[in-house]
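Read the structure below first, then the notes.
Just one protein chain is left out here, and the rest sit where they should.
Just so it is clear, A and B label the chains in written order, and each chain counts residues from 1 on its own.
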Amino acid sequence: MTSRVPAFKVRATARVADRAMHLALWLIALTFVAVLIGFVGGILKEGWSELNLGFLTRMPEALDAGGGIKPELFNSLYLVALSLALAMPIGLGAGIYMAEYAGQGRALRFFRLCVETLAATPSIVLALFGMILLVQMLGWSFSIRSGAVTLALLNIPVITRVTEESLRGVPRELLEASYGLGATKLQTILKVALPYAATGILTGVVLTAGRAFGESAILVFTAGTNVSQHFPDFRLSVPGETLSVHLWYVTSDGTLPDATQIAAGTAAVMILVLLALNLLVRLLDRAIRRRTR
Amino acid sequence: MAEPMPDLPETTLDAPLLPDGLARIATQGTPCPTPVFRQSHLHRLADRWTHLLFLACTLLVVLLIGGILYFLAARGAGAFFPLAGNTDKVVTFREVFLSTNWDPGDGHFGIVPFIAGTLAVTGLALLVAAPTGVLTGVFIAKVAPPWMRNVMRQVMDLLVGIPSVVYGIFGLTIILPMVGHAWLADAPAAGFAVSAAILAVMIVPTVVSLSTDAFESLPSSLDEGSQALGSTRWQAIWRVLIPAARPRLLTATVLGLGRAIGEAMAVQMVIGNNPQWMLLMRQATDQTPVLRFLFTPAATLTTELVQELPNTASGSTWNNVLFAMGLLLYLMTMLLILATRRLGRQEHA
Partner (left out) sequence: MLSPQTPETKPVKLSVRNLDFRYGEKKVLDGLSMDIHAERVTAIIGPSGCGKSTFLKCFNRIHEVSSAVQVSGQMAMDGVDIYRGGIDQVDLRRRVGMVFQKPNPFPKSIYENVAFGPRLFGVRDRATLDGLVEDALRKSALWDEVKDRLKESATGMSGGQQQRLCIARALAVNPEVLLMDEPCSALDPIATAKIEDLIGELKENLTIVIVTHNMQQAARVSDYTAFFWLGKLIEMDLTERIFTTPRERMTEDYITGRFG
């Protein structure tokens, strides 16, 4: 009796489709590589002529050409530092709670939902919130402190999530070893879990710093579009335009004759800072991988 | 006795279990060698109470979610109801949510153009970003050689790290002039097409990284099983892997959409900021409505907020309607997050 199963052959069309899709996938991927290169290259090329010490160390001009970005650079770093200083303890605390104390039930799911929602909230919405509560109701006006607090709202969910994830990645055996020696839960968290998770958390913090550094929508409405006339001005009550806000403001305001150059130079500076941060993240990542091997 | 347990009555135990023929002496502790360790009082107290501190941090996040909702709603409501602090007239929901006429100087506050603008630009961006993102995810997880995998991860990390204003300035100074010259003679290139293109690049890393995770978490038996049956690699991807990863791929897309809806600065810099774009579209009489649509200067919810909020007086109807738009954005993201929850449950079901 002959088998009723026909002799199947992979159809030629299927083979062709397979080849074509393989090619298409490579093409799509390479397109993104090209987009990135074109992008970073384009920004750096446009801003190249501005990349000099004078540009970085001059005060900005209000109406004339030739302004620098000294206070904006300072404000960017200052605001990132302040917002991280605010967000770190809160994010760490919340992450620790969710990983170690919240259990596995409904409470944890609810907290996660909240953290995700805050993480997904558009920065313009956070900006509105900061503007109502801090700028207007508390009367802080457009200032470093309004900006720092609102910017912290952007950082908190990211740090919370990365803390929770890193703590969950701590091997159970290490925790058991610590408990087995008679350590309290707090001691175990502080002396075993957090040190182990530290590199992961740090990576998250650096990524957060990068995001905060590039953020503009929040700061336009909370830290304002002006800078103090003093330098360096550490006061929290003065307006604090950052690099990213400056970049946006000079292009949309259009009073500066050399707005395009200044924007291009600022963009180039920001790209360079972010490339450096990216490098840092990769080094941290490598450290993590070395340890787990 | 070594280290006495806290004062407790001796347990009454049944008689000791004796293997046959063994004599026993009474239950008694052995002397414990020095030194004896005890947790200090401070450690115990700290252990008992610090979790409240951690809980407070978590509750702060919860409170923030509610706080944002409350303050935006309070201000947004001022547009529709005569609340304290209102200095201006109120408008009806109809006049705001169903009208395409935005002319605040003249007392018209229809926000349909912005909602439509947001939908148009995010829809277009998603049209590009969702398929390419998912395919790049497949590529990274299942097709690319290891070195290319690393390159792609790097590329996505860098793309996601570029600030929106830098995307904006790139669009403004490089893309807009280019497109304007090549395709449209002298018409302005600002509008949905360029905004959506930039937005697509901005959200693609989100889609890629989540769909890569989705494909990587599939058991390798799935595509091995399929290919063992003689399917080509592409057939395995298309018929087995993508369907299996579907809920998570949708989640990736929804989260990408969330990012697109909320993006403000980059879009604001290239979209042209024309609240009357729908009117313009209607009056247009040229032969190519699609091209018109793609290259008409327009506006979205976020861009209009960036554009107009600084110029409006607090308490005015205009200002309140803008806050209502902010509230709308917030509710949209909440909805999207809830949608991802749904999808997550589907995946486990």
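Everything below uses one rule, namely that a residue touches a chain if its C-beta (ideal position, glycine included) is under 8 Å from a C-beta of that chain, and two chains touch if they have at least 3 such contacts.
From a predicted model like this one, the values you see are computed outputs, not experimental measurements.
One chain is missing from the display, and on chain B it is touched by residues 1-3, 5-6, 8, 10-11, 13-14, 16-17, 19, 21-30, 32-40, 43-44, 47.
The set of chain A residues touching the chain not shown comprises 171-185, 187, 191-192, 195-196, 291.
Definition applied: only the chains that are shown with their structure count from here on.
Chain A and chain B have CA centres that are 14 Å apart. If you check the complex, the residues on chain B that touch chain A are 37, 39, 43-44, 46-47, 50-51, 53-58, 60-62, 64-65, 67-68, 71-72, 75, 132, 135-136, 138-140, 143-144, 148, 151-152, 155-159, 161-166, 168-170, 172-174, 201, 204, 230-235, 237, 255, 258-259, 261-265, 268-269, 302, 305-306, 309-310, 314, 323, 326, 329-330, 333-334, 336-337, 340-341. Every residue of chain A that touches chain B in the complex is listed here, in rising order: 8, 10, 14-15, 17-18, 21-22, 24-26, 28-29, 31-33, 35-36, 39-40, 42-43, 46, 89-94, 96-98, 100-102, 110-111, 113-118, 120-126, 128-129, 131-133, 136, 153, 156-157, 160, 182, 184-187, 207, 210-211, 213-217, 220-221, 244-245, 247-248, 251-252, 260, 263-264, 267, 270-271, 274-275, 277-278, 281.
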